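What you see is the complex with one protein chain gone and the rest in place.
Going in written order, the chains are labelled A and B, and every chain counts its residues from 1.
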Amino acid sequence: MRSAGLRRTRRISRASAAALVTALALTSLASCGTSSSKDDDTNSASKGSSDPSAPLDPKAKVTISIDCMPPAAKAAELREWNEDIKTFNKTYPNVTINGKSTPGQCNEPPRFTAMLKGKSQPDVFYAYFSDLQQVLDNDGAEDISAYVTDKTVPALKDIQTQVVDVARKDGKLYGLPTSNYTMGLMINRKLFTEAGLDPNKPPATWDDVRTAAKKIADLGKGISGYGEYSAGNNGGWHFAATQFGLGGDVVDASGKKAAFNDANGKQVLQQLHDMRWEDDSMGKTQLLKWGDLQKQIASDKLGMFLAAPDDIAYMVQQLGAKYETFGLGPIPGAEGTLFGGNNYLIKKGSSPDQIKAGIAWLNFKNLTVGKGQFDWARTKADQLPVGLPQPNFFLGESKTKDDAARAANATMPVENFKAFMDNPVPGKAEPPKAQEIYKILDNAMSGVLTNEDANIDKLLSTAEQQVNQVLANQ
Amino acid sequence: MSAPTLSSRKATTPGPGHSRPARRDSAREDFLRAVRRNISAHGFLIGAVLCFSLFSWYPMVREFILAFQKTEDGKTTWAGWSNLTYVFNDPAFWQAWRNTLLFTVLALLLGFVVPFVVAVVLNEFRHGQGYLRLLVYLPVMLPPVASVLLFKYFYDPGYGLFNRILDVFHLPAQQWLQDTDTAMLSVVIAATWMNMGGATLIYLAALQGIPGELYEAAELDGAGLLRKVWHVTIPQTRLILSLLLLMQVIATMQVFTEPFLLTNGAGPEGSTTTVVYLIYQYAFNFNNYGSAAALGLVLLVVLAGFSAVYVRLSRSSED
């Protein structure tokens, strides 16, 4: 039908009346081209050195786009970002960096999936550690192994291998880390004191957590002792963290079978169920996702929840909380803890110079001691948080230097994180197909938190069946 | 003076070609005129047809193709029936159907009956009808995100307004969206509040078309209020009612925004996971477009079957 229509349109030039409408129709479709976003990867001016291991030639003219620039609401961070670009441009005056900001979370899994499918990611794009497989499934990232060397990223040897290796698949490197975290137990010190608990000794076992939660909930005034997510993939994410803390696993070593339908998995759900229904220490509102518990603890309505240290910065900056409020302990159980973080990958199809420029920028902004995000003196001057335990992925000499600078510029009572710092728990990487599995496990979490008569065995076996199906389908 | 003008005049005058003596010539001319008329007619059509082809008809075809394909490491291959088996083996599949049916039934009970009753009552008022219509239609004009988040606050089991109201009447507090038993109902209540305005106005218009004599006749037969509604109001608005029913079913089967915003889609223990949400989840959480298309196909078949049966039934009852 379409071809017939088009054949007619050629003859139509004689029929003036209809021609007008047709012309309108066709120009409108043709002018889609002007707003097309398909060919904007600007493969231009790639006349720099063809040797991938050579650093970027400062004369090379390159433009790169990059996401997760701080939004206008985070004024100080945005200022630092712009400052850093200025400094960076002193060395590389011909690199133009187009930042794209995201007011909410930089990476929301469904939006990220859609972005990959649409190949609309910027040249240098932000991802969670667990996203690599999905990116590769969509053929979305360049292999940058040859570009990342001691010359281009001098601190490389001083970065924890675990943190770099999440971006490696079959020996090829696809990204560079910006931050890492391990999950711990965040507490509200104010409520701990009010409830007669010692804020310097966060509960170390789940039994202790339960007792403490009950005492805090007994304060009344709508205060809950312990909070947990059960929506937006966050429930499953925390299920995995709790499971790791108990020494359990989510997916077995082969990566093909679910491994959470065991005594540990049962304990995870059972203790949540008991805290919610027997002790009534978890509040009535459930189906929470990232952001909700932060709001609660920041307004002194929540005693404890599992969190990464950088949540503190979020709560202070965006929710108006105070650093003194928060303390941090290791994850209860302490057999292992979920470790995760973010890295930047480089879009498939970028020119060698774009790749080099991207790596140069990432190195400067995120991976250099004393520069960019690790310029603690500046961070302090801008009244941003200094002294959080993480991101902290350096080793050896770099770590010594960085730790010293952190301590010297600390803007918060660092001793409140002593329990967390002194009891490092071995980090455990997220399972394959992490977001899919988390999504499925959300249901198990919401099951025990919203249904007093939830059948834990059934919740686990249903989730197991679904996870196995997802894993088999890769 | 342009060619199509002539042709369209010709086409609309009776007995085309009557002024020409030679028959072969006139046949040729008729043909040319028809061509010219069609060029101009299709010229008017082409914008819409192109858009339909690209964004409606082609995706429909593509749905079928996708359902039998899978994509791995950037390569697309034929998948046979594996997407459909995946869908049918997913425990969430049957749950999603149960939820969708529950939603449809509840949405019909509330979203279909409430606006009708409201319209019947409003239609009796001799005062303030404009104000009441305005009120009922107000939520339709709100951005859905505003209405839905409002209800989320009202439903909160801690500080929510609804539990406060129940408390005033000494009724037990509810968990609303947080309980597997009431989650879907809560979603439907919010959806009804948001959308009933349109339906109410339609009913009002239909009610005003009912001849008053019919009521008078019924009264002469001694009919009471309910019998008048049953024997006059409902039969007289039957066509509107039945069409609305069909549209409501199709619309409720594809509900997405309300559960997505109220309960993040899944809800407690997956109790607000609808078929459409499951499609979304397959595609955009699991990156599994094949299974998403396969499930879409299943829903399509069910809806097509429903429409066919429904149209047949309502046609036979009309005769």
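By definition in this document, a contact is a pair of C-beta atoms (placed from the backbone, for glycine too) under 8 Å apart; a residue touches a chain by one contact, two chains touch by 3 or more.
What we mean here is this: contacts and distances are computed from a predicted model.
Hidden from the displayed complex is a chain whose UniProt protein name, among "Carbohydrate ABC transporter permease", "RNA polymerase sigma-70 factor, ECF subfamily", "Heme exporter protein C" or "FeS cluster assembly protein SufB", is "Carbohydrate ABC transporter permease". Listed by label, the shown chains that the missing chain touches in the whole complex are A, B.
Interface note for the absent chain: among A:A54, A:A114, A:L156 or A:A429, the touching residue is A:A114.
In the complete assembly, the contact with the undisplayed chain comes from A:T102, out of A:T102, A:T211 or A:Q390. Listed residues B:L32, B:L109, B:L171 or B:A304: the one in touch with the omitted chain is B:A304.
Listed here are the chain B residues that touch the chain not shown: 1-2, 4-5, 8-9, 11-13, 34, 37-38, 40-45, 47-49, 51-52, 54-60, 62-63, 66, 107, 111, 120-128, 130-147, 149-150, 153-154, 156, 158-159, 161, 164, 191, 193, 195, 198-199, 201-202, 204-213, 215-216, 219, 225, 228-229, 232-233, 239-240, 243-244, 247-248, 250-257, 260-261, 276, 279-280, 283-284, 289, 292-293, 296, 299-300, 303-304, 307. Considering the complete assembly, chain A touches the hidden chain via residues 1-2, 16-18, 20-21, 24-25, 28-30, 32-33, 35-38, 71-73, 100-105, 108, 111, 114-115, 117-120, 222, 289-292, 295, 299, 301, 318-320.
Everything that follows uses one rule, which is that only the chains that are shown with their structure count from here on.
Centre to centre, using the average C-alpha position, chain A and chain B are separated by 38 Å. Interface residues of chain A facing chain B in the complex, by the touch rule stated above, are 1-2, 5, 8-9, 11-12, 14-19, 21-22, 24-26, 28-29, 109-110, 113-114, 116-117, 134, 136-139, 222, 230-233, 283-287, 289, 435-436, 439, 442-443, 446-447, 449-451, 454, 459, 462, 465-466, 469-470, 473-474.
On chain B, the positions that touch chain A within their shared complex are 2-5, 36, 38-44, 46-47, 49-50, 53, 71-74, 86, 89-92, 156-159, 175, 177-180, 263-264, 266-270, 280-281, 283-289, 291.
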